[in-house]
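The complex appears here without one of its protein chains, the remainder shown in place.
This part shows chain A:
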Amino acid sequence: MSSVIVSLNNTGKQYQHTRVLHNIDLQLQAGEVLGLFGHNGAGKTTLMKIILGVIKASEGQAKVFGVDPLSKQAWQGRRQIGYLPENVSFYDQLTGKQVLTYFARLKAVEVASVGELLDKVGLRQAMDRPVKTYSKGMRQRLGLAQAFLGDPKLLLLDEPTVGLDPTATQEFYQSVDQLKGDGASIILCSHVLPGVEQHIDRAMILSGGRSLAMGTLAQLRRDANLPVSIRTQGLNGALQANANLSQLLVAQGHLQVSEQDKLAVVKQLLDYPELRDLQLEPADLGRLYQHYLGTAAGNTAKSAGGLNGGHNDGQSANIQSQAEVKPQ
């Protein structure tokens, strides 16, 4: 099925004196996961509000499920949309179950599904406690359960993993993959980048209300032409001795190679019998993000590190994980 769920055509938004969104084009297919990245104030939330039909685009067109999200026809479509706002704090004095029951009624979803959803997000134990006793992560999970109500066909999640512990984050991404498998389109809005790569099909990088880059990670990587990091072990003096390889050396046993030369260099390295280990690290999302922001700002930030030290925290992707982010 390749139907277009969300279609933005040259969409822009202007509040009284400030333009917060410029000429955004976006086609989101059924079953596609889009990562929307940008700093605070980049226009992510505004873009989401336009798609949700909460605010009207000042120029251009927005269509969700084929209709204008603010029109009367879009009304029934809203039942198929799940939204997790950023920083939402639910009715504190209500229990988790009461909160979710309220939202289920408003969405005309069977109240019986509330228990299931609470199970799914791991709040079954806490469902009869008032929300005010919940931790940040539990509130976030309640918000997710709310967004998952009624098997949505379109999900917009604003900073979904904020406050979640690693296990809950893992479970959250599993739910995302599962919903995607069921044909739901998902827009993941984030500035926390590590870990999200394997779960998105395409990425859009927003800054100052403009779309700086848009495409699959492989496309973005190709366009950015960022070097691949190769770390070797056991080759102490040999790399410096090789005239070819020593040019690429940035640190002891650490090479930076362009995408085209990658295979040739790896082959060359494998010829050394003393090579004990080899780690190949393609430019990750954090570096891509910095690269595009840097290009936009007019300075090529090629050597910029990952956002929030993103690519340093255990993100030593090996050859295997690179294969997972092929274009669709």
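Everything below uses one rule, namely that a contact is a pair of C-beta atoms (placed from the backbone, for glycine too) under 8 Å apart; a residue touches a chain by one contact, two chains touch by 3 or more; residues count from 1.
What we mean here is this: contacts and distances are computed from a predicted model.
Taken from the listed names "ABC transporter permease subunit", "Alpha-D-ribose 1-methylphosphonate 5-phosphate C-P lyase", "protein-glutamate O-methyltransferase" or "Urease accessory protein UreD", the protein name that UniProt assigns to the chain not shown is "ABC transporter permease subunit".
For the options A:Ala108, A:Ala241, A:Ala264 or A:Ala297, the residue in contact with the chain missing from this view is A:Ala108. When the whole complex is considered, the residue among A:Phe37, A:Tyr83, A:Phe148 or A:Tyr173 that touches the unshown chain is A:Tyr83.
If you put the missing chain back, the residues of chain A touching it would be 15, 49, 52-55, 75-76, 78-79, 81, 83, 85-91, 93-94, 102-103, 105-108, 146.
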